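What follows is a single structure, written as structure tokens, with notes after it.
Of the protein chains in this complex, all but one are displayed in their positions.
In order of appearance the chains are A, B and C, and numbering begins at 1 in each one.
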Amino acid sequence: MRIGVFVCSCGTNIAGTVDTKRVASEALSFADVVYATNYMYTCSEPGQQEIQKAITEHGLQGVVVAACSPRMHEPTFRRAVEKAGLNRYMFEMANIREHVSWIGTDKEANTRKALDLVRMAVAKLRFNAPLFSSKAPVNKRLLVIGGGVAGIQAALDCAEGGMDVVMVERKQYIGGKMAKLDKTFPTIDCSSCILGPKMVDVSQNEKITLYAASQIESINGYIGNFTVDIRKKATYVNWDACTGCGACVEKCPSKKAEDYFNEGLGQARAINIPFPQAIPKKAAIDAQFCRQLNGKKCGVCAKICPVKAIDFEMKDTIVTEKVGAIIVATGYDLFDYSVYGEYGGGRYPDVISGIQYERILSASGPFGGHIRRPSDGREPKDIVFISCVGSRDASVGRPYCSGICCMYIAKQAILTKDHMPESNSYVFYMDIRSPGKNYDEFVRRAQEEYGVQYIRGRVGKIYQRGDRMVVQGADTLLGVQVEVEADLVVLATGVESSSGAGELAEKLRISYDQYGFYMESHPKLRPVETNTAGVYLAGACQGPKDIPSSVAQGSAAASKVQSLFAHDTIETNPQVALVNERNCIACGKCIQVCPFGAIQWKELRGGIKKAEVLQTVCQGCGVCNATCPPKAIQLQHATDNQILAEVNELCA
Amino acid sequence: MKRVAYYKGCSLEGLATEYDRSTRLVCEAFGIELVEIHDWNCCGSSPAHSYDPLLSSALAGRNLAIAADQGCDVVMTPCPGCLKSLKGAQETCEDPSKRKAFVDLVGRDVDGMKTISLLQLLYEEVGPEAIKKAVKRPLSGHVLIPYYGCLLTRPADRAKFDDPENPISLDRLIEATGATAPDFPFKTECCGATYGVTRNEFVGRLSGRILDMASQLGGEAIVVACPLCQQNLDMRQDQINKFAKRDFHLPVPYISQVIGLSLGISPKKLGLDKLCVSPDVLLEDRAGDEKRVQEQAG
Amino acid sequence: MERNNILSVQQSRDSDFIREVEEASGQNVSKCYQCGNCMASCVYTFAYDYPVTQIMRLIQLGQRDTVLSSRSIWLCANCQACTTRCPNNIDVAQVMEALRIMTRQADTVSQPDIQAFYDEFLRSVKTFGRVFETGLLPVYNMRVKKPFTDFDLAPRLLKKGKITFFPALVKNRKKIAEIFEVTKRECFSKAGKARPEPLSSKTDT
Partner (left out) sequence: MTDEGPRSIAPADGTAADTQGIKIVGFLCNWCSYGGADTAGVCRFKQPTDLRVVRIPCTGRMDPLFIAKSLIYGVDGVLVSGCHPRDCHYAVGNFYARRRMEAFKAFLPFMGIDTRRFKYTWVSASEGQQWQKVVTEFSEQIHELGPNPGVRRQTGENSKVSTGLR
């Protein structure tokens, strides 16, 4: 190989403490080095031209620049050598500025060190090979998993940008938790007024295909080319026919079905449309409660349906969709408050959760928007809110703050006062966490204008006395025990990861933390990407989040997808692992360790198995390389030979 | 026949003899052989804890060791205070940093021993179903308040029995006798047991609260499984009345006495006459009344 | 700590105290985030000078004297309500227990009469192997100079045959005495200084 070495002086930055001339002249004696020179500012235009000129004049096949950190100018010089016709990977840099001239003043020692570094770079370069990125086509369709507000935002943004979107929602309706909320902090605007139009957009946008009551069965492929199997669950109603007229619901004699939408506060029919604004507005039968499906005689709905949509024989079906990117927006679930025996949740009907209270406050809720107690339907007068139920509590395995509950308690206390000016609200809290725009002002308003009594302390016990409850707590600011008699107790149950989050993560090959929230690529700088290329996160599936942040993340994820889809093909980074099939013993160790699931089995003729790296998925970490027993898998541009060549230069 | 070492503890020898008697009778009725620990000694109770954990563990541990020597691997005690000490002894023996000191003092390890309360024995080994079947004199029509006291089920990781906040074993046992057991909110609230002698006013306040809630719920009696609770609520009920300016008159029988009654064992044998507040109200046969009412209605 | 004075956080902090409490109780007191659940759950709060939450706080600040002279420690009944409900899994009752033992060593027991009762109890155990309830009470009454405590109960208990006049004796009293002896010795070596013998509390004089 014919190698040229260019030693940079960087003005006096390097030349001040390194004898750059000597480095250049001695470099000439290194194996394969046919040209070496010293230049004042190598990265400048003329500096780069100097390199290009030398490449042509001396027929160089590889170039070493001894200068600043490669983290600074490697891309610059790679482009420069490429322009002169070399492959950009036939270039190496020796860092003689940050690692040499700037950290020591002994010119002799520095010069020797610089020489070592140049020698190492030359040695490595002798093992370099041209690398070429390949191109893979991008299927410009997006899959959104989860139809909460975050997923909806992402889907609409992408559809707006002209992309085809497939949305999969496991419930019968989209909207997620927000669909159940009454009004939203910190502006107290009506949740369905702001979410409803977006839901309608989803159903009407021709670019969006919605699969409600559906689940992800399996996912295969990689960025740009995923194949997804979707299980459409049997709803026993042919949705193509159903007009959502509701006639069946009205006549269904099975009236004691679980009312999931109202969080168990009311009762639903076996055939149901969860709420008037539901999207899709279609009926579905809850098989658990339907008489017909449980071997009894009924079929009333089938008789009544004007379009003959009822189909008791319906089975789950699988549909396959091909997409190029995936946004996961599966949201969250809420902590089961019955874990706290001392609060009596689950035993006392008037101890309820925050989300149940949202349903009570909601005009479409079980009491038509009048605040009533579940036990006897009486209007409560004294209402106690308890914060951090199932949050910030190591004893129940939830040491984190749920972030939204301080705010929704304040909101609910304000709404309570609006509904019932004579009522009194009390909030037991440990800290108030309200770090958003206009958030703390909102909490202050609850205290200053709405007279909500905030008591700093936790509650030890709640018990029934007569038809009221006694909430026994502490006021730690005063250092006394306190008791509040209450008609209704609202527990601010904390956020936990969505049920089944782990299984879905495994299908997607993304990682999740110990609580089941999905891990972003970098907590600060890559907040919506995952470590699996082409899979993005939005909303509370990544961690507790309020609506503004969920929507922001939905849009952020959408913009990531749009920048991916702006290209017809994706250019792969060629610095990836490569399997030498002759040496691979098919032990599978690399497949196990790869953090990105980039390695799969490949079957050769005769049924022989070999590992194969998916070039588009591999991120180039090299974990597989260090793991492979026969060293069959090698990370390009950092192969064992290349690294050992550098090491070898230091060996005597 | 199930063989269980029986650690009765000092209270059951003195102020709670009726608990001892009724415990033996009920266990006999269900075929449980109680093997009294030979030459047992006091577990040291709270005073030993507050002096030195090792003293407490060694005093209690000696009893476990003897039980082990007698060939038992389950030790039952009706007293939750003793149970706490026995469990403490076992923890000490299992703690590598204390094991040697314990074994040196006590003479052997007590590995693999299981320590349980009478309540746990009745609930898990006998069970409400078996009791229901054996009832000869149902207590239907009676409203009995289940009171567990603070120590029986707490803390959860040590007690390893029932729920620390809302235990239900005593409720189920009471219901097995035919009686009604209302949801009692003060099931596990402390009655002031340790302060019977030294801080009488604490008992007045804390036990007074328990008596008050029990009578608000229409309870005719408070059923207990702890000799210290019993002494506070029963023996000191007059003192409490004086302190709280109330006039409670609630008998406080042990669960073993209540089950014994329902099995048809004579009140005298069960030591019901030893209770300070007369338990006569329990002897009223309302099962017949109820039947008649039902017949008339039907 | 005088309540009306400014507390000098650095000068008054006794970090040895924090370590001693943590060692004796096996609990990490810095886990406490002052939620107040223990205070809310403790039925003795009404009688405490410092609610148990504040005892935890005082330990965090290394306030040895304030904690060890506090009334609360000796009024805690070890009912475990705090331990059961602490969101940070702190065995608060065990911390209180450890403090009680430390006050014995420091000779700062705030409730000598309760200590006296405990000591009489232990003396009874040491002498007989079991507690002799009938014997215990009068001696205690004399020690705390409240001769008539619980005398109102006597007639009824006599009638019910619940008062015995002869202590039940454990045969192997030698072993019991040995246990008392050895644990006393162990404590000496651990604490590095003499602790008051349980049978010679200062209320005796």
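Quick note on the criterion: a residue touches a chain if its C-beta (ideal position, glycine included) is under 8 Å from a C-beta of that chain, and two chains touch if they have at least 3 such contacts.
A quick note: this is a predicted structure, and the numbers were derived from the prediction, not measured.
Engineer: Considering the complete complex, which visible chains touch the unshown chain?
Structural biologist: Hidden chain, whole complex, touched shown chains: A.
Engineer: From the listed residues A:318, A:478, A:566 or A:647, report the one that touches the chain absent from this view.
Structural biologist: If we include the chain that is not displayed, A:647 is the one touching it.
Engineer: Using the document's definition of touch, tell me which of A:519, A:552 or A:586 contacts the absent chain.
Structural biologist: Counting the whole complex, the residue in contact with the absent chain is A:519.
Engineer: Give the residue, chosen from A:50, A:98, A:217 or A:379, that touches the chain omitted from the document.
Structural biologist: A:98
Engineer: Residue-wise, where is chain A in contact with the chain that is not depicted?
Structural biologist: Residue positions of chain A that touch the missing chain: 1, 26, 29-32, 69-72, 95, 97-100, 102-106, 109-110, 112-113, 115-117, 119-120, 123, 126-129, 511, 519, 521-522, 531, 575, 580, 583, 593, 595-596, 619-623, 625-627, 631, 635, 638, 640-641, 643-652.
The criterion applied here is as follows: only the chains that are shown with their structure count from here on.
Engineer: Across all chain pairs, which one has the most C-beta contacts?
Structural biologist: Pair with the most C-beta pairs in contact: B-C.
Engineer: Farthest chain from chain B, comparing Cα centres?
Structural biologist: Farthest by centroid: A.
Engineer: List the centre-to-centre spacing of chain A and chain C in whole Å, with centres computed as mean CA coordinates.
Structural biologist: 53
Engineer: With chain centres taken as the means of their Cα atoms, state the distance from chain B to chain C in Å.
Structural biologist: Roughly 24 Å, centre to centre.
Engineer: Where in chain C do residues touch at least two different other chains?
Structural biologist: Within chain C, residues 46, 81 contact more than one other chain.
Engineer: Where in chain A do residues touch two or more other chains at once?
Structural biologist: Touching at least two other chains: 342.
Engineer: For chain A, which residues count as touching chain C in their complex?
Structural biologist: 342, 392-396, 430, 456-461, 472-476, 479-481
Engineer: In the complex of these two chains, what residues of chain C are touching chain A?
Structural biologist: Its residues touching chain A are 31, 33-42, 45-46, 50-51, 53-54, 81, 85-89.
Engineer: Please name which positions on chain B make contact with chain A in the complex.
Structural biologist: Result: residues 163-166, 183, 185-186, 213, 216 of chain B touch chain A.
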